[in-house]
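Pasting a structure here, questions to come.
Of the protein chains in this complex, one is absent; all others appear in place.
Letters A, B and C name the chains as they come in the text, with residue numbers starting at 1 for each one.
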Amino acid sequence: MEFNNLKIDFTEEQSMVNASAKEFCADNSDTKRARQLIDSELGFDTDTWDEIIQLGWTGINIDDQYGGMSFGISAAIPIVEHMGNTMMSIPYPSHLLASELIGRLGDQSQKSQWLPPLCDGKRGTVAFLDNEDWGSEPQLKLIKKNDHYLMTGEKLLVSDALSADIIIVLATIDTHPVFVIVESHMLKPQDLHPRTLIDETKRAADISLQNIIIEETQIMHASHEIVRDIKLLGSLLMAAESVGVISITLKTIVDYLTTRKQFGKLIGSYQSLKHPTVEILLEMDSAKSLVYHAASIIESGTLSIDSQIACHMSKAKASDALSFAGDRAVQFHGGMGFTYDCDAMLFIRRAQWANQQFGDPQYHRNQLAKLIFD
Amino acid sequence: MEFNNLKIDFTEEQSMVNASAKEFCADNSDTKRARQLIDSELGFDTDTWDEIIQLGWTGINIDDQYGGMSFGISAAIPIVEHMGNTMMSIPYPSHLLASELIGRLGDQSQKSQWLPPLCDGKRGTVAFLDNEDWGSEPQLKLIKKNDHYLMTGEKLLVSDALSADIIIVLATIDTHPVFVIVESHMLKPQDLHPRTLIDETKRAADISLQNIIIEETQIMHASHEIVRDIKLLGSLLMAAESVGVISITLKTIVDYLTTRKQFGKLIGSYQSLKHPTVEILLEMDSAKSLVYHAASIIESGTLSIDSQIACHMSKAKASDALSFAGDRAVQFHGGMGFTYDCDAMLFIRRAQWANQQFGDPQYHRNQLAKLIFD
Amino acid sequence: MHNNKHSKTELSLFRKKVSEWLRINKPKDPGFLLPQTFMEIGSEQVLNFLREWQFKLWSSGFLGMSWPSEFGGQGLPPIFQKIADEEMKKQKVPICFNVIGLGWAGPLIIDIGTEEEKRKYLKGILSGDDIWCQGFSEPNHGSDLGSIQTKAERSQDSYIVNGSKIWTTMGNFAKYMILLARTNNDSDRRYDGLSFFLAPMKIPGVSTSPIRKITGDYGFTETFFTDAKIPASTLMGEEGHGWSLAMKLLQYERGAEAGAAGGISIIPTTVEDVVEVAKTTKKDGISSLKDPITRDELIKLLIDQKAIYLGERRATFNELCMDFPNSLPLSSKLRMTEFSRRLRQYALTVQGAAAAVYVGDKKAIQSGFWQRAYLNNFSTTIGGGTSQIQANIVGEHVLGLPKD
Partner (left out) sequence: MHNNKHSKTELSLFRKKVSEWLRINKPKDPGFLLPQTFMEIGSEQVLNFLREWQFKLWSSGFLGMSWPSEFGGQGLPPIFQKIADEEMKKQKVPICFNVIGLGWAGPLIIDIGTEEEKRKYLKGILSGDDIWCQGFSEPNHGSDLGSIQTKAERSQDSYIVNGSKIWTTMGNFAKYMILLARTNNDSDRRYDGLSFFLAPMKIPGVSTSPIRKITGDYGFTETFFTDAKIPASTLMGEEGHGWSLAMKLLQYERGAEAGAAGGISIIPTTVEDVVEVAKTTKKDGISSLKDPITRDELIKLLIDQKAIYLGERRATFNELCMDFPNSLPLSSKLRMTEFSRRLRQYALTVQGAAAAVYVGDKKAIQSGFWQRAYLNNFSTTIGGGTSQIQANIVGEHVLGLPKD
């Protein structure tokens, strides 16, 4: 059991990106805006997406030969954190994961075909789930039929499926995992079934796949490792976003605790509120340290044991911390916290979404135990 | 999964015993007395033992035909609780378990031989452990040799072994469990190896068994069920004692919190001390309810599923509650709590002893899961 | 109305009868998620469904059984209603929604009301025709009744009411409100300056504004009084006795035996329910109920749940409560509501990815019951004194710890 990779770097790229992400997110989102977007179909503002394209962030992790910034996905971590911190729900993490997947797994012609449009702002996402268990093996099958394949079945709770132009579907050929690149126009609108999420600022849909014809060029043959790695990167993005959400949750609590009085005293002076609030801070700090450690060491190739550990730990800690923060945010706002108008509502609902995405903390700890003890 | 046995009875016998136990324990023990006995070899006062004999409690659970009170072991629960509540460490629980075992498992002649002297105050104990894992199967073997058996091996951490007149040893014959009744004079003094316990008020020893000749009359052939039941009754006694210990721990904390001032205020007014103290109370209440439920339903024959559940739950809850209470007692006494002179020392050490005896909370929850879910 | 001795046979026959009736008449799934408490009635649709059910129960003779027969009851000993209630709980039928009427206003009127008041109010409470609400809490004053600001000023044979109430359950539907208002402004008389009214809601000067809950549903309102004129005859007891009447209400909460009309007012959630969920979900490809961590967590919850049930029983033995008298009753709210929060939150964890959906999603486990239940649970850890305040109460009144 070697366990002493304690690297944290903050590169110039990240530093630059961090500064502009902070400003950009503050300018374009807050809880009020997030509430306004709840009733929209796609859940985000396409103008904002256009600005993200302008900033080059749609290609931040994509090789410059395909029009990207070649910064690596780590550079996007501060962006995603700031999005969480301003409750900006936009399909950016889904997009990053899709382009990262093609960048890692695609062959030359697949990269040439898909990465430039993704850089240019076509939106991507990845469809993982065959059922509600993030720990299960992929099941959806491609059946060979002459010179192509047929894909029939269903994918569940695909993030941002409705707004995606390119959906990469995890499937299998003879039990071997493959990722299949599907353009949304290949699906009929009625095959996308939007789900009603507890986090009303997020969007996900089930996808019915009925004898979809898949050409060999759409297929990226995968390994157990790449499936694992792409889920781990998803976990890390989710963790980074969660760190941002915990931070705004904490600020919202602190605001209330420093203005609301009860029995003649500011309620933040009561230790039964003050100390758990400190606990939220400490847990957020832990999650943030783990996230930036992971961001400092993840490789562009197959993830090392250290990186796997770092991603698992980030997600396990961030989700637990956000679940706690969201729950306490409601409680500590008292009667106000029980209303839809109080922002604690946004945070506790986000916590339920974030907790299960890419596997809950227990799942990640179980994976860690296998990596470390077995 | 049926799960609705919610019986609690408090019989006249228990009520009577409860009242005298409260008085007796208050008269004969407190933390000061417990400290004095730390340096004694046996850890208790034989005069107190004699009084227990006078009260009839050495035979409280023994059939009246053997000189006992026929109240059943449930009637002893309040006694053991009050002993905990006054930190009276005396080999009474060990004794109860030994006599209960013979009463349940012994044949007519074994009962006639052993129960009357146990009633009269000969002290009994049961030796369970072959290793440090309460969840392990019995291992010590009896080897047939002509018309008797030879017992060779070791028993670990036998409670009150040094003061016991009768030690009942869990062993096996051809993998079948047996309990062997051994009189202490059959052992050489050098075969008893006192252990140094974290709870200095308790006593336990390892027993080396070197070719001890065992006659058939000493052997009680057991079943998996009786081994399980006697451990469960041990768990229940330990839980009852722990409830008493939590109660005195709580009173000690409350005393300090209502007299000690810091920054000009009684420290009990700080919610960071007040609320965890309330949590100790709630957990103690839970443990106590479970203990008296178990005491209300345990059978004199094989324990029903309900009784098994009740005993497991009692021990799991009581141990967790005591571990928490002991830990907080030290912390909440501040600098004083860090000294040997502060009674919190007695409680936190007792908590470590009680936690592992008859299996720790996790062990009991695992057993419960098997009973309830499988 | 006295608890005559009824033979065991008679009672068990009755139990059989009600059980049979419920089996046949229990409403079918209406296609929308039914409320667990009366605080969750956010639409006419839900209200009408529950109103129909309560009417059916009452008109079939299983509600208000111990209330006087001349006012809609049957004058039977409370044991019958208790049995009916037990069977309703067992069969998990919908709640009897008119809770403030059935459990608070009704019993009070029977206790101290005039003949005329009984005639006017009781039957409508039972039939569900007249919905009642409660007007105690006020904005910015949490649950401290001593700081109630709403004023009721005597003017000839009326009182003129001004002020506002918050967290009025079904305020928008209610015909009557049990209203606590200040009839004396003397600052020394924080509590005995209060009076208790059976106030009409559908009159000029009374308006309500719905409060949207964290769940997205409605169920509460804020209620505003602007020179609302209510008859002086709606005063219950004497002027200035409001606080003591409000305290009196608490005793009725103990159920039919204490005067309530009966019916179940809350659909409890149990660990067993969550175990049922766990049976249908998987962790890493195997049944959640085979997952050691899930099992351990569920067992922890089962232990705590059993301890709660047993605590109610142990509390009836004084000798088993000598160390810390009143501990069990005074800590009951804190213990139960916090347990329920843990349970419901865990019920989501057990669902895996399905935890992420909500009421309205077609594939949601139990139609999103647990998601809504978790969020709704905060009304119990916040309302009626937050858990933090409850912990203070226990610390100070049971353990004798000093006030903050």
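We take it that a residue touches a chain if its C-beta (ideal position, glycine included) is under 8 Å from a C-beta of that chain, and two chains touch if they have at least 3 such contacts.
Treat the numbers as computed from the prediction; the structure is a model and nothing was measured.
Contacts of the undrawn chain with the visible chains, over the full complex, involve A, B, C. Interface note for the absent chain: among B:M151, B:L273 or B:I297, the touching residue is B:L273. Contact with the undisplayed chain is limited, among A:T252, A:Q331 or A:Q362, to A:Q362. Screening A:I38, A:I173, A:V254 or A:M336 for touch with the missing chain picks out A:V254. Within the whole complex, the absent chain has one touching residue among A:L42, A:I173, A:L281 or A:M336, and that is A:L281.
The missing chain lies against chain C, touching residues 292-293, 296.
Residues of chain A in contact with the chain left out of this view: 1, 3, 6-8, 10, 15, 18-19, 85, 247, 250, 254, 257-258, 265-266, 268-271, 274-275, 277-278, 281-282, 285-290, 292-293, 313, 316-317, 362, 365-366, 368-369, 372-373.
The set of chain B residues touching the chain not shown comprises 129, 131-137, 156-157, 195-200, 204, 206, 262-263, 270, 272-273, 323, 327, 330-331, 334-335, 337-342, 344-345, 348, 352-353, 355-357, 360, 362-363, 366.
Just so it is clear, only the chains that are shown with their structure count from here on.
Using the mean of the Cα atoms as each chain's centre, the chain most removed from chain B is A. The centroid of the Cα atoms in chain A and the matching centroid in chain C are 41 Å apart.
Each chain gets a centre from the mean of its Cα atoms; for chain A and chain B, those two points are 52 Å apart.
Counting partners per residue, chain B has 270-271, 275 as the residues that reach two or more other chains. Residue positions 388, 391-392, 404 of chain C are each in touch with at least two other chains.
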